[in-house]
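The complex is shown incomplete by one protein chain, all other protein chains being positioned as in the whole.
Labels for the chains are A, B and C, by order of writing; each one numbers its residues from 1.
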Amino acid sequence: MAELTYLQAISDGLRGEMRRDKRVFVIGEDVGVYGGAFKVTLGFQEEFGPWRVLDAPLAETAIVAGCTGAAIMGMRPVAEMQFADFISCGWDHLVTVAAKQFYRAGTPVPIVVRLPSGGGFSGGPFHSQNPESSFAHIPGIKIACPATPEDAKGLLISAIEDPNPVLYFEHKHLYRRIKAEVPEERYATPFGKARVHREGDDITLVTWGAMVYTSEEAAAQLDDDGVSVEILDLRTIVPWDREAVLESAKKTSKVMVLHEDTRTGGFGAEIAATIAEEAFEHLDAPVKRLAAPDTPVPFSPPLEKAFIPQVDDVVAGLRELAEY
Amino acid sequence: MAELTYLQAISDGLRGEMRRDKRVFVIGEDVGVYGGAFKVTLGFQEEFGPWRVLDAPLAETAIVAGCTGAAIMGMRPVAEMQFADFISCGWDHLVTVAAKQFYRAGTPVPIVVRLPSGGGFSGGPFHSQNPESSFAHIPGIKIACPATPEDAKGLLISAIEDPNPVLYFEHKHLYRRIKAEVPEERYATPFGKARVHREGDDITLVTWGAMVYTSEEAAAQLDDDGVSVEILDLRTIVPWDREAVLESAKKTSKVMVLHEDTRTGGFGAEIAATIAEEAFEHLDAPVKRLAAPDTPVPFSPPLEKAFIPQVDDVVAGLRELAEY
Amino acid sequence: MAIAREAEPVSSLREIREAGLDREDLFGIYRSMLLTRGVEERGHILYRQGKIPGSFYTGRGNEAGSVGVATAMGPDDVGCPLHRDMGVHITRGVEPWRIFAQYMGREDGPTRGRDGNVHMADSQLGLLAMVSHLPAMLPVAVGCALAFRIREEKRVALGWFGEGASARGDTHEGMNFAGVRRLPVVFICDNNQWAYSTPTHLEYGCETLADRAQAYGFEGVVVDGTDVLAVYREARRAIEKAREGGGPTLIESMTLRMEGHAVHDDAFYVPKELFEEWAKRDPIERFRTWLRANAEMTDEEEDEIGAGVKRTLNQSMEKADASPLPDPSTVTERVYASVEDLDTPHHK
Partner (left out) sequence: MAIAREAEPVSSLREIREAGLDREDLFGIYRSMLLTRGVEERGHILYRQGKIPGSFYTGRGNEAGSVGVATAMGPDDVGCPLHRDMGVHITRGVEPWRIFAQYMGREDGPTRGRDGNVHMADSQLGLLAMVSHLPAMLPVAVGCALAFRIREEKRVALGWFGEGASARGDTHEGMNFAGVRRLPVVFICDNNQWAYSTPTHLEYGCETLADRAQAYGFEGVVVDGTDVLAVYREARRAIEKAREGGGPTLIESMTLRMEGHAVHDDAFYVPKELFEEWAKRDPIERFRTWLRANAEMTDEEEDEIGAGVKRTLNQSMEKADASPLPDPSTVTERVYASVEDLDTPHHK
C-alpha cells in the first residue's frame, strides 16, 4: 500500500486502466501536453500517445457526443470536463443520447465523464458547482462521488468497467488535501454500496463527497455531548444504497442528510423522502436536510462560507436532532 | 366569460399581452406562418408582423440566448420550444446565464419559455417528457405548470410580468381536451399559490398539470369508499405553496404526492421531504409518492400506459393510505 | 461567391461502371428506392387505419439521397441516418416487416416498442438509432470515426443532417472536431428546402451549406439529390477519400420534401409550383428512365422488380401485424445495460 492523495489515486486508477485495456482513452480540454487543469493526466500523453490522450477543442458537446460514438464503436472513453460546471454544455447529449440509447435501441454507451466539482476556494458561480442532483433525476445515468483516495481509485475502475454512462464527480477540494493508503493492485469498488465512514448509535448522517469530512469534524464535536453519530458515505448516488441507509435509520431513529449542492430539489430530497416513507415507523424525529441555500455559488469568501455547509452548521443540526 | 380550451386560453393570454405591451414578442421554430406546432400562435404573425412573431432557425441555444439578450435590452420575449423535450438543447443558457445573471450581476432576465410537455399520445421518449424537475433544482428560475384554462391564461400573464426567467409548462394532453370558462378581462394569477381543486378531509393529494384530472377521477372513486380526498393543484412548482400544502397535510394527516415525471429526484421528492420534515408530528402515515417509473418515456401504448400514472394506480395508492 | 464544388450529373453506364456499380447493382438500387417509398406509403396507410400510434414521417423525395449514399458505404462502415433516410435502412438490409413492427410499436421492431417512427437502427447492419433532437447524431458519428482513427481501422462513419438542423451547435461542434482531427467521416446534408414550415432563407444566410465545409478545413460538394447515381458517385468519392486518410467531406444533397413535415401537415406554406417543379424530377421516375435509356432495363425486368417489392411489402405488413405488443410489465427493464449487453456487433 502506498499513501496517495485523492488526486494521485484518480490518476493511478486511470493510468492503470489505460495500461490494461487499449480501448480506454481520455479526451478533454488541455488533458494532453498540459496534463489537465488539475494535472490528473500529467505524463499520460507521453506514455499513451496523442490518440489516446486527446486534447479536444473547447467544445463539450463534441466531447460528450464524440465519446458516445466512440463507446458505441467499442472504445472506453473517459472524458474530462475542465470543471464540472461546464457539463451544462454537454447536458443535452448526456440526457438525450447517452442516457436513453440502451433503453430505446439496445445500444449500451459505456462512457465515463470526470467532473472536477465542488467549492471552497472562491471559484465563484462557475467553478464550484456540484451538479450531480440534476443528473441523478435522469434514468440511464450512473453517478459516483468518491470521498476517499481508496474509493477514488476503485470507483473510477468500476466506472470504466460499467457498460453505462457514468458521471464521476471528483471533489476539487479533496484533490491534494486528502491523503490515505491505497492498495496498489487493481480493484473495483462496487456501485451502490455505502461505506460506513464512522459507526454510531444515535444519529445517522448520510452524505457524500467532501461533506464526509465536514461530517466527521461535526460528529467528533457531538461525541463531547455524548451523542454518537454514524456517518454513511454513499459513494455513488445512482444507484444509492437504500438498504444501508434504511438499516442505519432504523437503528438510530434519527437521520440527517447533508450535501454541498443546493437544497431545493437536491438529491437529499430523494433520500429524505425515501427514509420518511420507508422507515416511517422507526423515526423519532423528522429527517433533517442540510445543504447549501438556493443561490448560485458566491465568490467572496464570507459569502462562500455562508453558502457551503460548515462544521458548525452540521453540529447545530445534529444537536437539534439529538434534542428532538 | 367565454368557454375556452386550455390551448385557446394560452393563445388568448399571449395575444392580449402582445396587444397591451409592445415589448412582448414571440420567437420559436415555426411560430410564424405555421402558427406553431400546436397552433398556439396561429394568426399572430398577421397581426403583429414578422419582427414580433419570429420564426427562429432550428437552434434552441440561439433562441434562449437571444431572448436573454433581448430581455436585458428591455424586451419581454416569449420563446416557444416546439416540444418541451428540446429545452435540453437550451439547458446551459437557462441555468448558466438566465438563472444566475441577476444574482451575480444585478441584471434581471425577464424571459418566458413556453414548453409543450407531457405524454399520453405515443409521442415516445422525445415528445412526451416533463422536464420541470430538472429545472426546479436551479435557483433563479421560476416554473409554472397550469392545469386549467383559467390558470393557463392567468399564469402566462404573470409569467410575462415576472422579472425573472420563467418556464411555462403547458401540457399537450390538455390542449384540446380541457375546456372551461375563462374571464375575458386581463388578470394575473399569482405564482406560489396553490389551488384547491377539490376539498376533502381524509387524504391530501398534491399534484400539478395533467395529473390534476387523473387525481380527480381517482378521488371520485375514493368517495365510494367513504374516503374524502383533497386535491391541491400547485400551479407553480417554483415557488411552490408550502403553506397550503403543510396546512392541508396537518388537516388530513395523510398525503400523496403525484407527478407525471419520473420518480427518483423528481420534484415530488422535495415536496414529500418537506412535508415529512415540517409536518412530522401531524402525519398518520408516510407521505406517499406516486410518479412515473425511472425509465425514458416509452412509445408503444401498453408501455406508455404502464409508464404514466393511471387512475387505477392513484386509486390503489390512496386506498393504501386510507387503510394505513 | 460559391466555394463548394458542384457535382455533375451522371450520364452514362460506362461512367457509373467506373464508379463501381454493375447492372445488378443498379437494379438493386432501383429496388431499394421502390422499397423505400413503398414502406413509407404503406406506413401512411397503416397510419390512416389507426394502426400506427403517435405521428408519422416520410422521406418522399429523398429516396435517391438516402439510397445513393448507403449504396456507397462499405460493409464495415457505420452511419446515423435521420428521419428522411429510410432508404439507408432499406439499403443496408433492414427487413421491412421489422420497420412496420417499429411503426406499430410492436415487440419485433428494432426498438421493441420503446421508440417509434424511424427512430430505430439495426446495429448488426452498422446503423445507429437516431434521437429526435436534431442533429444530435452528427457529432456521435464523428465519435465513431474517432474510434476508427484511434484503432487505425479503414472504416468510415456517416452523419446525416437536414439543412434546418445545420443551424444547431451540434453540427458545428461535430464538424469542427472532425476537421481538426481529419477524421474519417462524411457528412450528408439532406437539403429538402424546408425545416417543418421554415424556408431556407430563415435557416441560414450563406449561399449553399456545402460552402461551410471550408470553415472546417475540408471539402464541400453540392449534388442533385434526385440523381441517385450522382449522389452515389459523390458519396463513394468522399467515403473512399475518408477511408484513405483524406479527412471529412460535406455533401449537400438538394431535393424537395415532397410531403408535409409529417402526416398531420398539409404543407400549405410550400408554393404549389415548387411541388410541381420537383415532381418532374421525382428520383425514382428519373432513375427508372435512366435505367431504360442507359442500362436497357426491359419491361420484364421492371415488372419483376416492381412485383417483388409489392410482394415483400404485403408479406411484411402481415408479418408485422402478427408481432405482439410489448408486455407492459417489462416497462422498467433494460434501463441500465449489463456487461453481457456489450456483446453487440458495434461494441466488438
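Everything below uses one rule, namely that contacts are C-beta pairs under 8 Å (C-beta built on N, C-alpha and C of every residue); 3 or more make two chains touch, one makes a residue touch a chain.
Just so we're clear, the structure is a prediction, and the values are computed from it rather than from any experiment.
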Original post:
Quick one: which shown chains sit in contact with the chain that's not drawn?
Top reply: A, B, C
**OP:** Quick one: say which of A:G13, A:P125 or A:G200 touches the chain that got left out.
**Re:** A:P125
Subject >> Of A:D12, A:E29 or A:E132, the one touching the omitted chain in the full complex >> reply: A:E29
Original post:
Footprint of the hidden chain on subunit B, which residues?
Top reply: 25, 51-52, 54, 56-57, 59, 61-62, 65-75, 77, 92-93, 96-97, 100-108, 110, 139-140, 142, 161, 163-164
**OP:** Kindly note down the residues of subunit C that lie in touch with the hidden chain.
**Re:** 1, 3, 166-173, 176-177, 179-180, 182, 201-207, 211-212, 214-218
Original post:
Which subunit A residues touch the hidden chain?
Top reply: 29-30, 32-34, 37, 55, 57-62, 82-83, 85-86, 88-89, 121-127, 293-296, 298-303, 305-307
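Methods note: only the chains that are shown with their structure count from here on.
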Original post:
Which chain's C-alpha centroid is most distant from that of subunit A?
Top reply: C
**OP:** Report, in whole Å, the distance between the mean C-alpha point of subunit B and the mean C-alpha point of subunit C.
**Re:** 37
Original post:
So what's the Cα centroid distance for subunit A and subunit B, whole Å?
Top reply: 31
Subject >> subunit A and subunit C: spacing of chain centres that average the CA atoms, whole Å >> reply: 41
Original post:
Which residues does subunit A have that touch at least 2 chains other than itself?
Top reply: 92, 96, 100, 103-104, 139-140
Original post:
Could you say which residues in subunit C touch two or more other chains, in rising order?
Top reply: 111, 114-115, 119, 131, 133, 169, 335
